[in-house]
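Removed: one protein chain of the complex. Kept in place: all other protein chains.
Each chain gets a letter, A, B, C, D, E and F, in the order it is written, and its residues are counted from 1.
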Amino acid sequence: MAKRLVPLLNRVLVEKIVPPSKTNAGILLPEKSTKLNSGRVTAVGPGIRDKEGKIIPVAVKEGDTVLLPEYGGTEVKLGDKEYHLFRDDDILGTLHD
Amino acid sequence: MAKRLVPLLNRVLVEKIVPPSKTNAGILLPEKSTKLNSGRVTAVGPGIRDKEGKIIPVAVKEGDTVLLPEYGGTEVKLGDKEYHLFRDDDILGTLHD
Amino acid sequence: MAKRLVPLLNRVLVEKIVPPSKTNAGILLPEKSTKLNSGRVTAVGPGIRDKEGKIIPVAVKEGDTVLLPEYGGTEVKLGDKEYHLFRDDDILGTLHD
Amino acid sequence: MAKRLVPLLNRVLVEKIVPPSKTNAGILLPEKSTKLNSGRVTAVGPGIRDKEGKIIPVAVKEGDTVLLPEYGGTEVKLGDKEYHLFRDDDILGTLHD
Amino acid sequence: MAKRLVPLLNRVLVEKIVPPSKTNAGILLPEKSTKLNSGRVTAVGPGIRDKEGKIIPVAVKEGDTVLLPEYGGTEVKLGDKEYHLFRDDDILGTLHD
Amino acid sequence: MAKRLVPLLNRVLVEKIVPPSKTNAGILLPEKSTKLNSGRVTAVGPGIRDKEGKIIPVAVKEGDTVLLPEYGGTEVKLGDKEYHLFRDDDILGTLHD
Partner (left out) sequence: MAKRLVPLLNRVLVEKIVPPSKTNAGILLPEKSTKLNSGRVTAVGPGIRDKEGKIIPVAVKEGDTVLLPEYGGTEVKLGDKEYHLFRDDDILGTLHD
């Protein structure tokens, strides 16, 4: 039942990152301070075509950590895991340490 | 009365896959865990034209297993069987084992 | 009063096919199983122009049996007969035996 | 006060045809059977420009009998007579005997 | 305080023509028969640019008598006089004796 | 705290002209007759790009007196003064004595 999804067009499959609700030292964090709507890119589509038929590559790549919009995206369940599909132009940016 | 449908433009005829509600071993599965809105592509149109009149081929092909959006698509009954028609850019991705 | 209509642009004149409500053998069919929203193409327009002024031919031709969308189309009465006008990109596909 | 109107762009000036409510033999016709929303083209504009600035000629010409959409069009009174203005792409087709 | 207005883009400055409410012979006209929403063009803009940057000249010129849409247009007061500004593609046609 | 604003794209910074509510001779003017929604252009952006990437210059220039639409525009306070930002295609025309 667990399948691999290859997104179409400029869609991006993202696994959301659930932030830890306590610090490493075990102190409980207030909910607000930990909320960053981010995810890891699991798969990307081939991109959409521009007006002249050329493929525009997707703006993120597999493995990227991305900042996601608060709303939108399509929930997808593959095997046990929950993912979200976004159009690449809905993804806000990439996150780096 | 059973006819064969050839979709127009970038439309895709899909037969939805009804997930088994119990495992092979006969254990009833809770409804949530089995829900994956997928289907098998039965027929595809020739594609739509871009601004310069060139045909953009449809992004999926006959026999593909596809992930479908939760809403949308047009129900079509051909003979005894129920199908759904989608525009290829509404199909979320292809599913692979 | 009965006139011939030549559709403009990419419009398609369709005569809806009323499905028989009993089989050839005279058995009454349950309403659901016979419902297929189809029609026969009676006349087609010359097509619309693309961005560069070239005519895009209409996707169906006179005599085609077509699958129609559930809603839309303009009812037209010519002489005794009722027809419907559709834009060719609203027609879902062609039906073949 | 009666003036001649030269439509702009792709507008078409149409004089609606009021169908006779009895046959030549004087038999009253039921209202439904005579209703065909048609008109005679009185004047047409020069056409609109495509993306490259070239004029697209209007799809109907003076003297054509046309099938009109049920809604839309702008009522215009010139002298004693009532006319309607339509964009040529709202006109459904031309009618021929 | 009375200023001259030079419209921008494809805007057209129009002075509405108030139809006489009696004939030259002094007979009062019923309100309906005189109503024609027309005006005299007082000034026109330079036109808008098409997709390739070329100016599309405005479809009417100073001095034209034009048929106006029933709604729309922006009321402008210059000195004592009231004018209306329209986009040239909202003007329905030109009127000629 | 008083800063100079350089508008982006085709935006135009306008200082509204408050019409005098009495004539030079001191006679109070009825409110309606003085109302002309005009302003002085204080700064203009570099313009937006057309489909081919070329900059379209802004249709008004610094120092122009302009006729403004009744609604729209963004209020901006710079130092003590109030200004409004408009897209150049929302400005109705230029005013000249």
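Observations on the model:
Note that in this section contacts are C-beta pairs under 8 Å (C-beta built on N, C-alpha and C of every residue); 3 or more make two chains touch, one makes a residue touch a chain.
Since we're looking at a predicted model, the values are computed, not measured.
Against the chain not shown here, subunit F presents residues 1, 3-9, 11, 13, 43, 45, 49, 51-53, 74, 76-78, 85.
Summarising the interface, subunit A meets the missing chain with residues 19, 33-36, 38, 50-52, 54, 56, 59-60, 65, 67, 69-70, 88-89, 91-97.
FYI, only the chains that are shown with their structure count from here on.
Connectivity of the assembly in the absence of subunit E: the other chains, held in place, form the touching groups A, B, C, D | F.
For the two copies, subunit C and subunit E, the CA superposition rotation is 105 degrees, given to the nearest 5. Look at where the CA atoms of subunit A average out and do the same for subunit D: the two points lie 55 Å apart.
With centres set at the average Cα position, the gap from subunit B to subunit C is 24 Å.
Taken as a contact graph, with one node per protein chain and an edge wherever two chains touch, the assembly forms an open path, each chain linked only to its neighbours along a line. Contact between chains, using the touch rule, shows up for A-B, B-C, C-D, D-E, E-F.
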